[in-house]
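Yeah, one chain of the complex is gone here, protein chain that is, but the others are all in their spots.
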């Protein structure tokens, strides 16, 4: 019960901050004004599920976490009243994300999490905060693959329980699909020639292509064939928390922090998002 | 009940157990062959062989099967690019299955070797002495006198190794082989409300596999016991 009141307060605090920034030019630093609420300060740290092994999006580098998802998560947490030292990042592997939210293992998930109707049956989404498209990563010298229709007889790697794997299974049953636990295992297999292509969202692929140890070895085909709307996973029924996240995301896009975060993470690999970005935050938190 | 039926039509439980059975049979054959070689090396007069066999047994016994499976799937298959099955028709998933079999065989070879060594220890010294007195060499006395008795004495520990092997096939779930445990995990993830029936079904499957094995080996070891 304390948690839900906390969220309600955090939501109003975020809305308040949004109004402030909209009117008053310089945004009030979160945590200065909002602490006026006194006991509004949340009791424990906020637990955020992210990827640990996705360069450019969510990557554990020693004790630090880097990437676009991490930047957005940090910003949103700040808006909800959690300074950086009050954020606990938890690894959220693709196949476990719904389970982690349902089991209250995390409060929010920022982990390249596509908004789908199937998932909405189990959890709620805030966002979207990025529009990606499914694409293919191939070896740099491989010109035979130009899109999903050229994959017949090829070996395709993806991650168990992820949207791209489900898409491919449905639409290209003649492609040989292998599913691993993580994309980094797929990248290793692509490098050694055990698989011919790796499919997932363009922005994720770009992150791998730009990792120092893979530099120059892979290229993104650049022919996105789906629309993946990245949302923030919220446990079902936590509407107030979800709306607070939406408000924070809108503010982030509006005040330019979104663009900065993008440029400093995946943008560094030379990746430029298509014109569907930045998206309008239109999830209704159902 | 309806959801249970729905789930059972979504997931092929029998196929998963068939994979488990195949992993068990191929893995057991591999482990028996490899384990016998290691055991013979272990008792051989050539010091290099016996040391290498001892090292093999210990290193394998001290390493988790999960790690051995990873090594064969991602080290040997993916990185060394060694394929065990001809392609086509084999798929990459088939290659993973084959590496799973190898990992299971390698891991349990050390247990088989230990079981055989304990079997060799049950053979009275007089047998070895008699064989030598007849003028048989190391290979001959092993083949004609020691090993036949050792295998009979080792039936019970070999039986429990086989049961352990059958249960350990679940570990290759970590290298993308869809056997019983991998299937159980994805069923539980998508039908969380049926977690108890799922567990009961899968456990029953394993009891059906291991219980007769245990009874058979008990019967066999009694029948084959060398009367002394």
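Structure notes:
Just so it is clear, A and B label the chains in written order, and each chain counts residues from 1 on its own.
Operating definition for what follows: a contact is a pair of C-beta atoms (placed from the backbone, for glycine too) under 8 Å apart; a residue touches a chain by one contact, two chains touch by 3 or more.
Assume contacts and distances are computed from a predicted model.
The UniProt record for the undisplayed chain lists the protein name "Amino acid ABC transporter permease", from the options "Amino acid ABC transporter permease", "Succinate dehydrogenase subunit B", "RNA polymerase sigma factor" or "Multicomponent Na+:H+ antiporter subunit C".
In the complete complex, the hidden chain is touched by one of B:23, B:65, B:103 or B:177, namely B:65.
Those residues of subunit A that touch the chain absent from the view are 47, 52-53, 59-63, 90-91, 93, 96, 99-100, 102-106, 182, 184-185, 187-188, 211, 213-214.
Interface with the hidden chain, as seen from subunit B, comprises residues 43, 45-49, 52, 58-59, 61-67, 70-71, 74-75, 79-82, 111, 114-115, 118, 120-123, 125, 128-129, 132, 137-138, 141-142, 146, 153, 156-157, 159-164, 167-168, 170-171, 173-174, 180-181, 184-185, 188-189, 192, 195, 199, 202-203, 206-207, 210-211, 214, 217-218, 221-222, 225.
Convention: only the chains that are shown with their structure count from here on.
In whole angstrom, the spacing between the mean C-alpha positions of subunit A and subunit B is 42. By the touch rule above, subunit B contacts subunit A in their complex via residues 74, 77-79, 81, 91-93, 96, 174, 176, 186, 189, 192. Within the complex, the subunit A residues that touch subunit B are 95, 98-99, 102, 155, 160-161, 176, 178-181, 185, 188-189, 192-195.
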